[in-house]
Each structure stands twice: as structure tokens, then as C-alpha cells.
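Have a look at this one.
With one protein chain withheld, the remaining protein chains of the complex are depicted in position.
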Amino acid sequence: MAGNSFGQLFRLTTFGESHGVALGGVIDGCPAGIELDLQKIQEELDRRKPGQSAIVTQRKEPDTVEIFSGVFEGKTTGTPIGFAIRNTNQKSKDYSHIKDSYRPSHADYVYDQKYGFRDYRGGGRSSARETASRVVAGAIAKQLLSDIKITAYVSQVGALKLEKNYDQLDFSVIESNPVRCADMEMATHMEEYIKSIKKEGDTIGGVVTCVIQNVPIGLGEPVFDKLHAKLGEAMLSINAVKGFEYGSGFDGVAMKGSEHNDAYNPDGTTKTNRSGGIQGGISNGMDIYFNVAFKPVATVLQAYDTINKEGEKVTTQGKGRHDPCVVPRAVPIVEAMAALVLADYTLLARSNKI
Amino acid sequence: MAGNSFGQLFRLTTFGESHGVALGGVIDGCPAGIELDLQKIQEELDRRKPGQSAIVTQRKEPDTVEIFSGVFEGKTTGTPIGFAIRNTNQKSKDYSHIKDSYRPSHADYVYDQKYGFRDYRGGGRSSARETASRVVAGAIAKQLLSDIKITAYVSQVGALKLEKNYDQLDFSVIESNPVRCADMEMATHMEEYIKSIKKEGDTIGGVVTCVIQNVPIGLGEPVFDKLHAKLGEAMLSINAVKGFEYGSGFDGVAMKGSEHNDAYNPDGTTKTNRSGGIQGGISNGMDIYFNVAFKPVATVLQAYDTINKEGEKVTTQGKGRHDPCVVPRAVPIVEAMAALVLADYTLLARSNKI
Amino acid sequence: MAGNSFGQLFRLTTFGESHGVALGGVIDGCPAGIELDLQKIQEELDRRKPGQSAIVTQRKEPDTVEIFSGVFEGKTTGTPIGFAIRNTNQKSKDYSHIKDSYRPSHADYVYDQKYGFRDYRGGGRSSARETASRVVAGAIAKQLLSDIKITAYVSQVGALKLEKNYDQLDFSVIESNPVRCADMEMATHMEEYIKSIKKEGDTIGGVVTCVIQNVPIGLGEPVFDKLHAKLGEAMLSINAVKGFEYGSGFDGVAMKGSEHNDAYNPDGTTKTNRSGGIQGGISNGMDIYFNVAFKPVATVLQAYDTINKEGEKVTTQGKGRHDPCVVPRAVPIVEAMAALVLADYTLLARSNKI
Partner (left out) sequence: MAGNSFGQLFRLTTFGESHGVALGGVIDGCPAGIELDLQKIQEELDRRKPGQSAIVTQRKEPDTVEIFSGVFEGKTTGTPIGFAIRNTNQKSKDYSHIKDSYRPSHADYVYDQKYGFRDYRGGGRSSARETASRVVAGAIAKQLLSDIKITAYVSQVGALKLEKNYDQLDFSVIESNPVRCADMEMATHMEEYIKSIKKEGDTIGGVVTCVIQNVPIGLGEPVFDKLHAKLGEAMLSINAVKGFEYGSGFDGVAMKGSEHNDAYNPDGTTKTNRSGGIQGGISNGMDIYFNVAFKPVATVLQAYDTINKEGEKVTTQGKGRHDPCVVPRAVPIVEAMAALVLADYTLLARSNKI
């Protein structure tokens, strides 16, 4: 209950610090009989790993996953899938400057307050490196959900905002540019902008949009566990996320009911989709889409003032290898968390009716 | 696990349909020894109840709560607190027009798909009337959290947006205007606007802002159960909510790290609070604040086309007594859900350290 | 997490003190579409209620259940089923003698230590009256499990032990004798014995045997949540239970593997059933059977020495109306808890395979 598990029936439990021996997790509740393509799991990890392009952190971590259990003769057995990713490039020296001081807008200070001390190396458990385990589990969830298509892309970097709806975009270009933007022209602008931010030693925020297609009707539990509530929780649990909106989102508040309502077609689909594929917390078969807001990474490569454990003012200099903008690497993480939610609700939905 | 429970240690389980015998719930895990002011519980319910002003639904429901257990000689005993609110003004006739057809952007269609049939009277379990049970539990959670101050108010109705930060506002005016806006001048505009919307037989969305003060440092579990992730889930589980953002929120994405970071004061407080009182998922002692976006109510008192169970087109007319804008009555619900999250995390935090 | 919920997918949460306003609960996760016979629920409650024969407590409680929600037009809707049983015969005066002293082998002392004070009226939450809510939920679970047959009976009272296996007994006689023994001759002996114990103002223990027939293959989760582990937990959670054994049980320890093993028939059934219908924690389709040991009721109608809150010795006299032997009324409770486990595992089993 220290909050390292996610899901009720398809349940991921993770462990691991940024600079410990290994990260990893256990997936409990994965049904038996899924043919598991291990290569696809590694490919998802590679989408998240550092060093993949000039606009992300230049840290080198191979991030190779080892599966310990739960798979036999190429198929899931229904027993828990344990896995680990060893840390190989730990360079603890990089972080000695933060051992005794608190980086602004990081979790250093609250960890010390909550637990009495902390593993300060690379942020320890609070490092976004923790999300590697989520990506592994998400890659397995995706294989369970073979009919459902989950696509995320960068829709905003700083003030550069893609003003097109997802249905006007070509998803096939997402992986062909380092920003993972779904529009090549905007991708170029964003890439240039991130490079300029990096040159300043600064960082910038962004938005990831996610679209889930081919969702069956009926996923979601109607009261506290509404499908979008769990998607929101999932996204807000990703490092650096400050906001979540689905369907019409924050723009919907300025609309009248008569214009916001989605009229039905005879087959139960709707003519518009401001509901974002979910009504009353339950999927209605239309596309689910949502936006996830990421703040700028807190680690800037500039000098700054802060305090140490004794509350004394210290001046320090950000160093190490960090992402100037987190959203390109956040894309597979958003997809992974979406897949975990959908997998869990798919299993939950099996007990609705007699 | 059909999702009618909320919380891990301070846990609310609710039941009840809009037009059934009663709504209610059970609070499990409330510590023993809290002097419970039953009058305050009823007062919170009265803030949520229909018919309290000209801009909310004119339905008349006394919404009187009866406590069944868990309280003895004025204090909580540590055993579960069961309670119910009887439905007295059910007027099932009002809803006969929706028995066989699906109201656009309501849960009617997905309920039928998911469960095979539904209690169509007043929306059944999908009615926002369900939130009355949340308000009861939230009122009890507030009494557990006597040092923490939770204040919500309306900050936007349609395009009318209060552009002041919460620290520029006078919270004492919130309950003195029917909109529950924290600025009297804006409240008047909003009230007029809602009245005009009502006259059209239409509805409009809005935003509720919530501020939580005097939060101790250390609430929140660092990975999946980040404090803001659970607050987000809590808010997104409220009927009609489409978005959640905390701290700098969606505006934070356009900021650079060097401007977004909150510098420390020697005592561990921060000079700014773009983090919104939470770092790494854990409260840092600064004010927590967040925005909750509500879409316009789907029930409009206008003629509209829709489909029936057979997929045939039908034209129908919205009727009954509905809220033209949901946010004034949503204010106590947002506070209640915030209180439930804080109560739960307060108990969880007791097991952090040896 | 104060432990008033049971089950993962078919989940009961209960509330209520012996002498509070009402007892009751919420069943979450009951699938939609079950035709619910409300009369059968009341009949199960009547099997448990006080005053039904000369050998049980003469307290008079009608124990009428009111269903608040979750049922519409005679069928479950998939939404939570809330219910309550009002306390009508509270006679708090009967218990004034225990307000300040601790009855031996009751929960009085530990409640005061754990919670700081307690609702002393009739044992409060620690009263076996709490099990009425379990019987309601069990009666609903039984209707979900219409193909599975759950039968409990008294197999021992004091030293009077029924030496026949369940397959040598006639279950149809169970409800025709006040002891609920499955053998009429033994029933008469037991009844006489309980009457003599009652005359002494004393109490006596007993054993309830439960048999579950027509169980499908595949219920149970293989490691911590083995089917028999959950049945054991369920039974041990009933007031006064001191032991649980299934299949060969404690007698099995003296057997050799070569004689204990159950050989297979060609159809997968087994020639013997020392496994008790469960192998590796999973039902194998054979009858499940187990024994539940109940200690003698702690309340004896004799003078006894004990201590008060100040640790001073006090002499007191047991009074009130109590059961001289708890097992006749425990029979429907054992069945109810078995039904709750089976219902939950039936729903869980739906997510085993793709």
C-alpha cells in the first residue's frame, strides 16, 4: 500500500531505484494463453530509453529486460510475470552534489521529511527511470489487447501547439521524428525549439495526446472507478504530469449542453464525440482521446540557490545528463499506462452480467 | 470491485439509485475517538441538495441522513459508520419518456449495453444524486482532518472566468452567493448568465477550484498513488467532470524549468508554489490547489432527436427539473472528495517510518 | 481496511452494532440479471434469528431485512445492493453490568485497549449479531450460484460426535430438528445435552460440517488465495471459531502418501476424495467438505470474578438471554460465508484465460 501496485485484476507491482541494482516488477493476473512476443517488449523499452536522439538525455542505458517467470513455450501461463532491468550506467558520482541539498521542485525534500532519509543517487525511487517497468508491463498489456489500438503523440511543446484534431493527423509519422509529433512540419519546429532550450541549459514542458481506438462498449465501472477517472489517475501518476483532460476537456466548460451533446446514429455510434468515447464512466465504443500536460523538467543545467538539510542556503549547479523536454520519451509511457488501464478493465468487465 | 468503494484505509462504499428506496454508504476505517458533529454533516448535505436557490434544480428532496452505526456517546468507535438517505420525491413519471430511448451524452445506452438492462428512473445509479453519499462521508472526513482547511469555489461558468489566483480572493463570500463564486462581482455576472441559460432551456459548463491549506508534509505515496493522482481520480469520478489540473497545470507546459521551479526558503517552504503543494507525489506543506472542469449537463429542456432500444430514430423533449449549471452544487462534492483523499492518505502516512 | 469488507469482485461490506440503530451492508460486484427471490433471503435470516427453538437464545428480534438498492423489476442491476436490519429489541439495561468490567474471553478488554473506549451494549460490534448481515449477503450469493449446492449441519456438540461421513447422511433431516444435525438419532442426544447444559447456566462448543456440491473445476487462485485458504479465513472470521480443516484435515497427517492420494478415474474425477475437492488451491470438481470448530459461548449464567477498567477485581453474574450452544444457529452463517467465497471465486475465475 505504499502505492507501488496498479490495477485490480491485471495488476502491476514495481520496484527499483534509479541507481540501485535493478528495476523491475511483477504482473499478476495476466490471463493464460497469450502468445508473447518478447521482441515487442524490448522495442517499447527502446522507445523510452535514454540516448535515442539528440533532443533527449545522452545517458546510455541499454535497458534490457529479463523475464523471470510466467511464460512457457512462448505463451503466458496465467502465473505472475516477474521481470527486471539491471542498472548498468549508474555513475553515482554525478549526483554527489545533491546528497545534502534539495533540488527545487524535485522530491528530495519531501522524501527526507517522509522517510527520514533517502537514496539520493539519481533521485532514487522518484526518478522517472521507474517508468521503464511500466513500459514493460504496458507492452504485455498491449499484446493482451491485440484488437485495441493505443497511439500517443506529442501535441504541444512549450507554446508550440498542434491545432489539429487527432483525426486530421497521420499517425504513421509519429515514430519517424525524434519529437514523436504526429505532424512533420510541427515536429521540425518543436525539434528546433527543444534544441534551443537545451542550449540554454533550460527545459520546457509539453502535452502528450493519446487516442485509443477499437474499444469495446462496456469497459468502466460506473461510480468511483469510471474509466476516465482511472485513466486520469494513471496519467497523473507519471512523473512531471500536471493535468489531464479527456474528450472536450477544459474547453468543454464554455459550451452549452445543446452543442456539447453527442447525437446518436441508429447503430449507437455518435455523430460527434465530445464525450471522448466514455459516457457515465463506461466506454461507448467511440474513440477515447485525452491530453496529458507535462511540466518542464526540474533539473536545469544552470546555477541556482537552494537549501541543504540544515536549512542553510547553498548555491549549486545542475549537472548530469537530462532531458530538455520530457514529452518525446513520455509517449511510450502514456501508451503503457493506457494499456494497463484497458487491460485491467477488460478483465473486470468479464464479471458484469450473469 | 464494481467500483463503488473509494479509499484504502479510510474507505467509503456507497449504494443507491436516484429513484430507489434510499442512497447511502459505509465508511470503514474511521479511527475511534472523533467527536462527531452530526449537524455539520447535515449542513454539508444541505449545501449539495436541490432546490436551494433559483439557479439550481427545483426538485425538492430533504436529503436527511440517518446514521446507523459506528458512533456512540457522540464519538466514533472505530467500527464502520453506516448511513442512508431516503428518497422521498421520486416522481418516476417524469422519466417515463426515457424508459425506451437513450438520452444523448447520458449513460443510458452504455448501461443497457453493459448490464443488459437498467433502472431508468432518474438515471438510476448514474444520477449525480449518488454524490450525496460522498458528501456525508466527506463531512465526516473533514471532522477527522480538523487542522486541514478545504475550500472549493466556482472559478468559471461558460466563458466567464475568474482571472484571480486563490490567494487574491476572499473565501468568506463563497457561501453568500448562489453560484459559490469567491468574488462577488463575478458571482453576479455568473448568476445572471446561468439564469439566461436556464431560460433557453439549455445548460452550461464550469470550473471548480479547490484549495487545501495546512496540509502536513509527507502525505502521498510516491509512485502510482501520488497524492495528486488520487485527487485527480477522485475529481474525475464526479459526474460530468472532463478535466483536472493542479499547481501550474496545463499552463505549466509553456514554461521553462528555470521559471517554473519553486525556490526554497530556509524553513523548507517555497517562494513560489507552481508545484501546487505536491512534489514527487508527496505533500510539501504548501497549499494544494487544483481545478476541476465540468461539462454542461446533458439534459436540456429542448426537443432533440435520438434513438430507442431498437436503434430507431425518436424525437423527444427534455423535461423534469434539472440544473442549468452543475458547478454551484458541485462545490461541496469537490470538497468532500478532497477530504476523503486527505483522510485516507493521513492514515496511510502513519506507516511510513518505524 | 478496518476489515469490514470481504471478497474481491463479489464484495460485502458490513456495518452495525448489536444495540445500535441498525445492522446492514453493501454488496458490490453482484452481476446484473439475477432474478432475486427476496423471500429466500428472509428465510435464511430466519434460520439464524434468535428465539427459533428452546435450545437457542430466547431474545426476540424479528430481523427483517430492507433492500435499499441494486434490484429493479425483480432482478439485480449490477449496481451495489444496500440493505439494513433494524434493531428493535435492544434492552440496553441488560448490559449495564458490563459497562465498566471485562467479561472473560469476550472482546471487551481488547476493544478498550485498541480503540480507547467501546460501545458496551450487547458487545457492540463484537456481538455475533453482526453475522446477520453476512447471512443476507450469503443468501444473495446462493442465488447467483444456483447450480452449486451448499449444505452445512452440526456434526458435534461437546463430546457427542457424529461418526458418519457426509455421504452416509440424509441432508433432508437437517432443518427438521432444532440442533440442525444431519442424523435424527444423534440430533435427539445433542438436543438433550444442550438442554442440560442450559439448565446448568453453562455453554458448550461444537462442530459444523459443510459440504459444497456441483462445484465447477477451476475455482481458486493458486498461491496465497487458494480456495481452501479463503474458505478457512471466511470460517475463522465467524465469532467463536477456533479451527478449520478440509478434506482429510488433521486426521490426514497420520496417513502415508500412498494411502492418502486420490487416484483418478478416466473422466478426471477421483476414486476417493481426501483432497476435499481442492488440489493446489483449485477446485477439481469433487465435493468440497470441511469442518469448523466452535468454542463454547463465553457468556455463562453463573457468578464469576473478573476485573474492571481500573484493574480491580469485581464479582459479577452473567445475565441476559444467550445461546447455550452456538452451532445450531451457526449453520446458516457457515453456509453464507461459503457462498460468499464461492461467488467471489466464480467471478474471479472468469479472467483466467483469454
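Think of it as A, B and C in the order they're written, each chain with its own count starting at 1.
Simple rule for what comes next: a residue touches a chain if its C-beta (ideal position, glycine included) is under 8 Å from a C-beta of that chain, and two chains touch if they have at least 3 such contacts.
In this text the structure is predicted, and so the values were computed from the model without any measurement.
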Checklist entry - Omitted chain: which shown chains does it touch? => result A, B, C
Checklist entry - So which of A:Pro50, A:Gly70 or A:Gly158 would be touching the chain we can't see? => result A:Gly70
Item to check | Hidden-chain contact residue, picked from the options C:Ile41, C:Ile197 or C:Ile288 | outcome: C:Ile197
Next on the checklist: For a quick check of understanding: of C:Thr76, C:Asn177, C:Thr209 or C:Asn284, which residue touches the chain that isn't displayed?
Outcome noted: C:Asn284
Checklist outcome for this item: On chain A, the omitted chain is touched by residues 1-5, 8-9, 11, 13-17, 20-26, 28-30, 32-33, 66-70, 72-73, 75, 77-82, 84, 114-119, 124-125
Checklist outcome for this item: Absent-chain interface residues of chain C come out as 1-6, 8-9, 14, 102, 104-107, 109-111, 113-116, 125-126, 130, 156, 158-159, 197, 200, 202-207, 217-218, 220-226, 228-230, 232-234, 236-237, 239, 242-250, 252-258, 260-268, 270, 274-276, 279-284, 291, 293-300, 302, 304-307, 311-313, 348-349, 351-353
Item to check | chain B, residues in touch with the chain not shown (by the definition above) | outcome: 8-9, 29, 31-34, 78-79, 144, 222, 347-348, 350-354
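Here is the rule we go by: only the chains that are shown with their structure count from here on.
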Next on the checklist: Quick check on chain B against chain C: do more than half of the interface residue numbers occur in both copies, making it same, or fewer, making it different?
Outcome noted: same
Next on the checklist: Quick check: how many Å separate the C-alpha centres of chain A and chain C?
Outcome noted: 46
Checklist entry - At which residue positions does chain A touch at least two other chains? => result 8-9, 222, 348, 351-353
